[in-house]
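Left out: one protein chain. Kept in place: all the others.
We just call them A, B and C in the order they show up, numbering each chain from 1.
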Amino acid sequence: MIKDGIKFSGSEFVKLHGVEIDNTFAEAFELWYSSFLITAINKKWVLEAAREATGFGTSMIGCSSEAGIEGFYSPAETPDGRPGVGVIIFAVRKKLETDLINRIGQCVLTSPTARVFAMGEGRESIDTGYKMKFFGDGYEEIRESYGREIIAVPLMMGEFEIEKNLPVSKGVAGGNLIILAQTQASALLAAEAAVEAIDSVEGVITPFPGGIVGSGSKVGSKEYSFMHATTNEKFCPTLKDKVEGSALSSEIGAVSEVVIDGISEDSVKRAMKAGIEAAVKIQGVKKITAGNYGGNFGKVHIYLRDLFE
Amino acid sequence: MIKDGIKFSGSEFVKLHGVEIDNTFAEAFELWYSSFLITAINKKWVLEAAREATGFGTSMIGCSSEAGIEGFYSPAETPDGRPGVGVIIFAVRKKLETDLINRIGQCVLTSPTARVFAMGEGRESIDTGYKMKFFGDGYEEIRESYGREIIAVPLMMGEFEIEKNLPVSKGVAGGNLIILAQTQASALLAAEAAVEAIDSVEGVITPFPGGIVGSGSKVGSKEYSFMHATTNEKFCPTLKDKVEGSALSSEIGAVSEVVIDGISEDSVKRAMKAGIEAAVKIQGVKKITAGNYGGNFGKVHIYLRDLFE
Amino acid sequence: MIKDGIKFSGSEFVKLHGVEIDNTFAEAFELWYSSFLITAINKKWVLEAAREATGFGTSMIGCSSEAGIEGFYSPAETPDGRPGVGVIIFAVRKKLETDLINRIGQCVLTSPTARVFAMGEGRESIDTGYKMKFFGDGYEEIRESYGREIIAVPLMMGEFEIEKNLPVSKGVAGGNLIILAQTQASALLAAEAAVEAIDSVEGVITPFPGGIVGSGSKVGSKEYSFMHATTNEKFCPTLKDKVEGSALSSEIGAVSEVVIDGISEDSVKRAMKAGIEAAVKIQGVKKITAGNYGGNFGKVHIYLRDLFE
Partner (left out) sequence: MIKDGIKFSGSEFVKLHGVEIDNTFAEAFELWYSSFLITAINKKWVLEAAREATGFGTSMIGCSSEAGIEGFYSPAETPDGRPGVGVIIFAVRKKLETDLINRIGQCVLTSPTARVFAMGEGRESIDTGYKMKFFGDGYEEIRESYGREIIAVPLMMGEFEIEKNLPVSKGVAGGNLIILAQTQASALLAAEAAVEAIDSVEGVITPFPGGIVGSGSKVGSKEYSFMHATTNEKFCPTLKDKVEGSALSSEIGAVSEVVIDGISEDSVKRAMKAGIEAAVKIQGVKKITAGNYGGNFGKVHIYLRDLFE
């Protein structure tokens, strides 16, 4: 049986585009998020606002949240007919409110010509927009505009308009794929290809720099008890001959990882699938696997081979 | 007397390129900073690392630090012969150490192929690199490389190398220029031109999104006592007819601001001068002024007209 | 009666978003074109190939063709699952074949990892791919791949694959909109907004640099008989008081133009509409008009006000 270029031999999954897909799962977990749409006068300025607002947001280990760009929206797709960028912020529920206020207040309100609209549906909502009104020092207005309830704060550049309530819901963080390749260049270009393919999947972000993690980690530490996560030595090419049980065969020169957070398990699955299909097309890619921690860390287990059934 | 296109008539300063330079000063203040150089395999990846590491870093009011890109360095200018980006992080001294560990640990160590080198001289130094070693879980090495003392942490993509000690010193934050223009478009393009000119001044950053503040503020609030900073209503075009003492004449349609943090008062002055010279060339710019708070907030007072003497 | 923000008073069209839409038409004309899809290993490289292939292609007056980027395609939308850019080349029928061979042969075949696929349907087809085979010097192959008939030319970087036949058809060139604004900055940002909105309309290109014409012209010359097109003095702000019958009122500081070529009159109309709707949102825009030459130059007359009925 052959499906989509994948051969199954009996129950055995063999290869996708000549690349082994490991028989394992990505261990992900539920996490709260808020998604919103930024618009601005042009693509440059909507992108500047979105980048600033989602920067320093790779992992909750040392950042206030995991933040990223979900996608670009053309003027025809946004409430105010201007170019838009969708942003998603993942954090523990009790920190999400403060983080939204800080990221939007410091990075979007300050950005010339930016506006903020709610995106998607939420189980709950946070009145971030309402909090922004205080910057208006009494000169702010609440109005109906673009078919929505808008707070308008007068600024030097004009007005900052933001929808009063932003939805908040539970999503899935920590989806991932790990790429084993012959050279560092292949590992890098394969991860880039995965990120670019994931860019067109709705409802997901890849929160690490440029979407790629060069430093995939294991939970905890053997040496330093105070560390929550440390390097995954079994996947480090420079340690291939120094650690017992290295996961890297002699032909592997480097390993890259893409981490995916999404608004649902399904969106994370679609992103992982699109990412893998793009990565295997890069010459020098030898194997795709995923990060898990024995299954006790996160409740969401996404099996790689299931993605292609 | 005419100097550089500026006319002085008696003691009176008249115009630069036809634009009034206000007889006022930018009120800035001393603040600690650390500057470092990121290098990577190519420009794309050094920029991704630098953007992530300096994101969510516009103002200390709601961010952990004020962070930005200082400049680009060609392979011929960096210790390892790869493309580089200089980064500066400004924060209060006691928060700077944690912020460096978080920003470098979460955003640069994780970024594929990145390295970190110290930039400039410091009064003190912080052993950020040494702290990074714990991620190596015992597999890290300390070595002499590139003529420097380097921590090398094995990673999936290869190694993360970082100089052991990063210098820390006192700089000047809050330098600024404010642009009054006929249209929002002129205010925006003039601020963009200022930021682009400032990009080639050494030792400075413009920490706001894309370098521009669309929401210049005043200290405190008239209405909401819990607010440290609120909109500067006298410079808001939509409030021109609603507030007493608006600073905006009828011909002004919008106001933009550029905030500059630098490693010295002198570097901030050079940046303000370059920014003003670029901004006044944009059609529709009518006046350049600067933000101050009565002179009691910051000890560094930079008079605009002094920049052109 | 109010439609989409446009007021009609009796038979009189008044304003769109506060901006006058002139009661005139864009004079366009039929022209042959070929459209094709370039794919490559990532977005950077597909864009490099497309930019080189469509450069020096603004106007048939001094270029071999009018060429531009039609749009971006995600890996999910292309035959080979890689990022894609659609390109359209407009030229007179007899020059189109040579131009395709030169532009593809010099700029796409040479570009690392690029492939070329036919896009759309054509009245006729040109065997550009077949011509490319000669570069293979006998080592080329003809094969069925991606469900298409492909020429594969061995190269240093691997292979150049191109679909054997590219479709050719008749489209419409010279669609346009002209923006009159208060400042040069408003004219520029309004034209940028128009181009960005047009970017998401299918089947069109804006062949001038960055999509914008800063030098809108009239047919012929009053002074130099050998010139086919010269500056349109009635729309030049610096000549407002020097020429008789200037089209610019005292409040107009600059004028920008966007030229649109499309695969059909309908696609050009949709592009013009999207462009106008984006342009009028920029502060300082006062009037939208269009370029025509008395109606004798081109057979396709697109009335601006008809776009909003």
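Quick note on the criterion: a contact is a pair of C-beta atoms (placed from the backbone, for glycine too) under 8 Å apart; a residue touches a chain by one contact, two chains touch by 3 or more.
Owing to the predicted nature of the structure, the values given are computational and were not obtained by experimental measurement.
**Student:** Can you work out which residue in B:Leu189, B:Cys236, B:Val259 or B:Leu307 touches the chain that's missing from view?
**Tutor:** B:Leu189
**Student:** Which residue from B:Leu100, B:Ala278 or B:Leu304 sits in contact with the chain not drawn here?
**Tutor:** Going through B:Leu100, B:Ala278 or B:Leu304 one by one, B:Ala278 is the residue touching the chain not shown.
**Student:** Among A:Ile101, A:Ala185 or A:Val243, which one is in touch with the chain left out?
**Tutor:** A:Ala185
**Student:** What residue numbers in chain C mark contact with the hidden partner chain?
**Tutor:** Counting only chain C, the missing chain is touched by 41, 44-45, 48-49, 51-59, 61-64, 67, 101-103, 105-114, 134-139, 153-160, 178, 184, 187-188, 191, 208-210, 212-217, 221-224, 226-227, 229-233, 235-239, 242-243, 254-257.
**Student:** Give me the chain B residues in contact with the hidden chain, please.
**Tutor:** 41-43, 74-76, 80-83, 158, 189, 192-193, 196-197, 199-200, 274, 277-278, 281-283
**Student:** Applying the definition given at the start, please give the residues of chain A touching the unseen chain.
**Tutor:** Listed in rising order, the touching residues are 44, 181-186, 188-190, 253-254, 282-284.
We adopt the following convention: only the chains that are shown with their structure count from here on.
**Student:** Please compute the C-alpha centroid of chain B, do the same for chain C, then give the distance between them in whole Å.
**Tutor:** Whole-Å distance between the two chain centres: 39.
**Student:** Give, as an integer number of Å, the spacing between the C-alpha centres of chain C and chain A.
**Tutor:** Once rounded, the distance between the two centres reads 35 Å.
**Student:** Between chain A and chain B, what is the gap in Å from one C-alpha centre to the other?
**Tutor:** Averaging C-alpha atoms per chain gives centres 28 Å apart.
**Student:** Using the touch definition from the top, which residues of chain A touch two or more other chains?
**Tutor:** Only 41, 158 qualify.
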